[in-house]
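Below you'll find the structure I mean.
Apart from one protein chain that is not included, each protein chain of the complex appears where it belongs.
Chain nomenclature is as follows: A and B, assigned in order of appearance, with residue numbering initiated at 1 for each chain independently.
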Amino acid sequence: MWQYAISRILQASVVIVAVTLITFLTLHMSGDPTYLYVSERASEREIAQVRERLGFDRPLHVQYLSFLGGLVQGDTGRSLTYRTSAMDVVLERLPATIELTIMAMLIAVTFAIPLGIVAALNRGTAIDGGIMALAMFGQSIPSFWLGIMLILFVGLGLSWLPISGHVPVIEPLLKGDLERAWSNLPNALRYLIMPAFTISLFSLSRNARLVRSSMLEVLSQDFVRTARSKGLKERAVVIRHALRNAWMPVVTMLGLEFGFLLSGVVVVETVFSWPGVGRLVFNAINQRDIPLVQSAVVVFALVFVTLNLVVDVLYARLDPRVRLS
Amino acid sequence: MTPPSVAQTVVTGPSRTPAPRRDAWRRAWRSLTKAVWPLLAIVVLLIITVAAFAGPAIAPKDPNRQNIINRLQPPMQVDRAGVVQHYLGTDALGRDVLSRLIYGARVSLLVGFTAVFIGGALGVVLGMTAGFVGGRIDAFIMRLADIQLAFPFILLAIMFLVVLGSGVLNLVLILGIGQWVTYARIARAQTMSQREKEYVEAALALGARRASVLFKTILPNILAPLIVIASFNVASVILAEAALSFLGLGVPPTVPTWGGMLAESRDQLLAGRWWLAVYPGVAIMLTVLAFNILGDWLRDFLDPRLRGVD
Partner (left out) sequence: MAIRSLVIALALGLSLAFQAFAQAPDANTLVVAQSVDASKLDPADTGSRPEANIAAHLWGTLVQTTSDGDIVPYFAETWTTNDTGTEITFRMVPGLQCHDGEPLTAIDAAYSFNRAKDPELAFTGNTPGFIFASLGFVEARADSDLDVTIVMEQRNPIALGLIGEVFIHCMDSYMAMSKDEAADNPVGSGPYRFIEWIKDDRIVLERVADYPFAVEGAFERIVWRVIPEASTRAAELMDGNVDIVANVSPDQAATIDASGRATVQAVAGTRRIYVGFNLRDEFAASHDNPIAIEAINNVLVRRAMNHAVDVETICTQLLGTDCERATGLVNPPNDPPDLEPYAFDPEGAERLLDEAGYPRGADGVRFSIRLQSPNNRYLNDANVALAVGQYLSDVGVQTDVDLLDFSSVYVPLIIGGNMAGPLFLLGSGGATWNALYDMADLSRVDAGTNYTGWDNPDWFSGWDRIAATTDEAEQRVIVNEMLQVFYDDAPWLMMYFQPDFYGVSTRIDWDARRDEKVIVTDATLR
């Protein structure tokens, strides 16, 4: 077990060093970021002063090593645009993005499983065809377009849901303000539905197809047939035997899913004015706010590594044949 | 680079291809004559491909020719002479939507196929090497995959495109690089299982070079699942191109693409100028649908074990 833990930590460190190095090199590739932090009337001398103060006059390897040195102590430097700790700026936005991705993941899984099962149980019928057609449809709509259409029809036209914005839940929770978190919850959910659905539609559709096919496979296997022949009710067969086994591919997907949903976050946060990390990091890249981009990249990598660990452990739990090694 | 040609190399593939595999292709071909949806999908893709190749010949107008006095005209508008100038209307610069749609097919497909080809080639080479050689090289390549996965694709794409500038080549490169892990994982697993097979051992024993065994003997036998993945992938690449266009990182506006057209329509939706969004939207949808249907169908025939992977 210890060996497993140590090897995992080592792997994670390698990943983090690599992603930060790639980020660092890429952002420096387009030339000197100093020009983004001087006024348009700045003289050569002023530009040189700013360059020195921001540390961009040092050789690249020195800059990167000093970043790594800070990283070991948990310090990713100060954001150039926000002038405060870059990691704090990222962590401040993280709860909103986590809310969005968790909700999206919930939608992607909770709707996909019943839809997939219903389709599998009605294989070849109009129900199956309808669900699969919807799923295909859902996999072919760009998220920004879906988002704008939802805003115009559901938000503006029907006034069912708020058009844009965010009500926090995780943030008060983290601050220990349970009461505010609880009272915010109903409103927070309203604000969450449209953006979360927009992000999740692609995954939802894919997962529905995934569940359907793994369900079909499980239903055709011996142990299900045995269960059926023992006279168990169809519903019991589905729930007790088939469903448990159909979970596996979905669990496998979950680890990758997060990264995928995160990719959708940049676009959806922009469309729905969601104050999250996606928009932050997009602006930070445009502004060449290197410490800020680095902090976000480190956070994303950590989330990814952790999630994969969770998936591995879950997997080992669900399937006794899998052992952690 | 188009699916038919890939399929062909497999069908007429090297003589060492085991018989059952070839049967699968044949069965697939035969079933196509009965299955309605895959057939429709192929017809749709053929039409789009023709549009892509014959663009200049069939497009009624120059797709970049502006006429800002005639901007934002709805479809089928009749001019003073009683002639319909723009069947699908005009965009915010008065450019002909139909012509842009036709030229857009070219770039969208080019981007889709090339990106998938780059990602596929990279992934297959790395994955097969990892699976065949094993040991440290395997560990190294798999670590590379971890790093790639820990990097949300959109971040990597934004960074590269912001820094290198957006253009068709950069777009294709980054979209391709974003795909390789999927192919590498499958190629690696498949190669590992094939390596133990007799025909591979026989080839090695006969003194064939390892590279030649890898790519001439093993590759044809593991191609099927990869092609299935690729067909799903073309669809997601086309969507990714649209998302990047929305963020202002797509191809330049003088190069019409469906994703770019859809992104340009965003400010016009509120005012109800539906034609700017609906036509490119439907084009994307049809293409993505066609590739997905095709992928489903290929999978059922080529590799039922892959069910659900996309």
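Observations
Please note the rule applied: a residue touches a chain if its C-beta (ideal position, glycine included) is under 8 Å from a C-beta of that chain, and two chains touch if they have at least 3 such contacts.
All figures in this text were calculated on a predicted structure; none of them were measured in a lab.
Here is the thing to keep in mind: the chain we left out touches A, B in the whole complex.
Checked against the hidden chain, the listed residues A:Ile9, A:Leu25, A:Ala133 or A:Leu156 yield one contact partner: A:Leu156.
Contact with the omitted chain, checked across A:Leu68, A:Leu189 or A:Leu307, is made by A:Leu189. In the full complex, chain B touches the omitted chain through residues 65-66, 68-69, 71-72, 92-93, 162-163, 165, 248, 252-254, 266-273.
Across the interface with the omitted chain, chain A contributes residues 30-32, 35-43, 49-50, 53, 78, 81-84, 89, 92-93, 110, 113-114, 117, 148, 151-152, 155-156, 159-166, 168, 186, 189-190, 193, 235, 239, 270-273, 275-276, 279-280, 283, 285-288.
The criterion applied here is as follows: only the chains that are shown with their structure count from here on.
Chain geometry summary: the mean Cα position of chain A and that of chain B are 24 Å apart.
By the touch rule above, chain B contacts chain A in their complex via residues 143, 146-147, 149-156, 158-160, 162-164, 235, 239, 242-243, 246-247, 259, 262-263, 266, 269-270, 277, 281, 284-285, 287-289, 292-293, 307-308, 310. The touching residues of chain A, when paired with chain B in their complex, are 11, 14-16, 18-19, 22-23, 26-27, 29-30, 136-137, 139-145, 148-149, 152, 202, 206, 209-210, 212-214, 216-217, 249, 256, 259-260, 262-267, 270, 278, 281-282, 285-286, 293, 296-297, 300-301, 304-305.
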